[in-house]
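The structure is given below, and queries will be raised subsequently.
Every protein chain of the complex appears in place save one, which is left out.
Going in written order, the chains are labelled A and B, and every chain counts its residues from 1.
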Amino acid sequence: MRQPERPSYSLGEIVERLGGELLGDGSVRVTQIAPLDTAKPEHLSFFVHGKYRRQLLTTAAAAVIVGEAERDATSLPRIVSANPYAYFARASALLNPAAPEMPAGVHASAVVDGSAIVAGTARVGSHVWIGRNARIGERVTIYPHCFIGDDVVVGDESIIYPNVSIYRECEVGRRVIIHAGAVIGADGFGLALDDGKWLKIPQVGAVTIGDDVEIGANTTIDRGALENTVIEEGVKLDNQIQVAHNVRIGAHSAMAGCVGIAGSAKIGRHCTVGGASVILGHLEVADHVNVSAGTLVTKSISAPGTYTSAMPFSTHAAWLKNAAHLRHLDAMAERIKQLEARLEALERD
Amino acid sequence: MRQPERPSYSLGEIVERLGGELLGDGSVRVTQIAPLDTAKPEHLSFFVHGKYRRQLLTTAAAAVIVGEAERDATSLPRIVSANPYAYFARASALLNPAAPEMPAGVHASAVVDGSAIVAGTARVGSHVWIGRNARIGERVTIYPHCFIGDDVVVGDESIIYPNVSIYRECEVGRRVIIHAGAVIGADGFGLALDDGKWLKIPQVGAVTIGDDVEIGANTTIDRGALENTVIEEGVKLDNQIQVAHNVRIGAHSAMAGCVGIAGSAKIGRHCTVGGASVILGHLEVADHVNVSAGTLVTKSISAPGTYTSAMPFSTHAAWLKNAAHLRHLDAMAERIKQLEARLEALERD
Partner (left out) sequence: MRQPERPSYSLGEIVERLGGELLGDGSVRVTQIAPLDTAKPEHLSFFVHGKYRRQLLTTAAAAVIVGEAERDATSLPRIVSANPYAYFARASALLNPAAPEMPAGVHASAVVDGSAIVAGTARVGSHVWIGRNARIGERVTIYPHCFIGDDVVVGDESIIYPNVSIYRECEVGRRVIIHAGAVIGADGFGLALDDGKWLKIPQVGAVTIGDDVEIGANTTIDRGALENTVIEEGVKLDNQIQVAHNVRIGAHSAMAGCVGIAGSAKIGRHCTVGGASVILGHLEVADHVNVSAGTLVTKSISAPGTYTSAMPFSTHAAWLKNAAHLRHLDAMAERIKQLEARLEALERD
């Protein structure tokens, strides 16, 4: 009931807004996007992977987005695009416009310091704390229970979901999305050992987050020790990622859930990092590097490409047999060497 | 002082409520459950593992829960059960009833949208946000600082601990427990690459959580891209687990801390997943599969059983020697093959 305004678009209207080539009846109207196998007659679907070809022939969808090579793969009304997956993303955004959940203005229960500047078009939810000299940009949405520390800047049109904590002095760019529970700017893990006890090293830097970054739920990005931790523009971080102090992540890199990046690592631009991978500290990863899921990166990577260290899984019984040898590979190598020497001696005879 | 009402039960009363066979003096009263080695004379203890047999002989406990095979293993008053560990769980629940921390009703500082329906028996703590058309069931407890988005449903008798965020449209079953900091229904990590930049794909699905599910602290469950992410009834998730969009976890499966499940993975019923394991996306795991701790599941598993990929640890010095060979296993295998060929040639001579 709350979305009686759910939009419907004709294919012609969609192509007018998003481009692409229309084949078939442009007056067909669609209200939602859906996969081929579950699409209903009022849905727009998409075909981006050969393995769904059979579904393309049987889909109930009203129309389909297809690639150039598939322009004749269906008789349904269709939109042809050079990048049908990106077209799907854009069409879905058109059909599913974000409706504001927070009312306009600053909720009466929010606590905003008198020195903070909150744009008149910003929406600030209940029980939010906004500290001294913080600056909240135009059309920003801050959900309930967020903590915005002293001197924090949040750029225009950013969305901060509930229970996010942004420590003092951190800067968030424009059109940034930060999901619930994320923590930006907590102290980096800086310690000096002194006679068997740990001394805390003040973390004097902050965090700088570029435009169009998205940060997943419960992801943590620590403030720098002496300089800033930097997330460049267009970076996409999934949930539960840990970014340690002084890390720099290059523009348009994307990392899946549970990744950990240790202190002072420098990650290049246009990289991808698979889920649960770990990148150790004080190393550099070049642009256009892809790290497979579950990989431990222990030294710098200077060339683009894909890198992996996953241990293959097997039944526990098979693993028990094989894993025992992992502790004896050196002995195994030595035995091979000796076999080669002995065999060579025999062959010489 | 706040629990002067701590209950005490006689063994007879316990057996009357929970079943089992009573041997010895049923009038013995107990106030708490405790391990054999630290139990005091007012405690009920339990014996479920042979390695604690010696403790059974010396325990100071007033009485003990034992299995059928151990009915005569002690002369203490005892309760015999076919499943003594489950009996311990039930007896502990009897001796440790949950006392409500939140006062009855909706706290004055909570912000509840006028269109939301909150049962009169629900307890809603301070500073909670409840959005439009949300429905909160009978005897639900919502702790302070929780965010309950628009159209969210929380079933009867569920408990939502502090600082939990539940995004719009998600459905939580009955008797569900969600621990602090968990995030339900944040956007899945859906991106389309377009000319080197990432386009966000709207996440139109939600999250459905069945009855009797427990979700650990800071665990995250993302909303589906086009359909719902589904956690079936009786699933138990520990802390800091990441469940990506479109995942389905089958009924009565349990996962230990720090597990990651990538997008669209389908996990069977009655599975267990050990801590810090990772299950990649777009694969299926059969019912009754056990994944060992630290395992990376990279392809579908179609047969019940236990699966493992852990790399054994050793002293760093031993590891240094052995690990070097891991990068040369293929060369090692080739050398063995050549040795075999050469040896065969010699043997033929």
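Just so we're on the same page, a contact is a pair of C-beta atoms (placed from the backbone, for glycine too) under 8 Å apart; a residue touches a chain by one contact, two chains touch by 3 or more.
These figures come from a predicted structure and were not determined experimentally.
Taking the complete complex into account, B:E101 is the one of B:E13, B:E42, B:E101 or B:E284 that touches the chain left out.
Checked against the full complex, the candidates B:R78, B:H179 or B:R248 give a single residue touching the omitted chain, namely B:H179. Interface residues of subunit B facing the missing partner chain: 1-2, 32-35, 38, 83, 85-86, 88-90, 92-93, 96, 98, 101, 107, 109, 125-127, 143-145, 161-163, 177, 179-181, 212, 214, 216-218, 234, 236, 238-240, 252, 254, 256-258, 270, 275-276, 293-294, 310-316, 319-320, 323-324, 326-330, 332-333, 336, 339-340, 343, 346-347. Residues of subunit A in contact with the chain left out of this view: 109, 111, 127, 129, 131-133, 145, 147, 149-151, 163-165, 167-168, 181, 183, 186-187, 189-194, 196-202, 204, 218, 220, 222, 226-227, 240, 242, 244, 258, 260, 262, 276, 278, 280, 292, 295-298, 305-312, 314, 318, 321-326, 328, 332, 335-336, 339, 342-343, 346.
Everything below uses one rule, namely that only the chains that are shown with their structure count from here on.
Between the Cα centres of subunit A and subunit B there is a gap of 26 Å.
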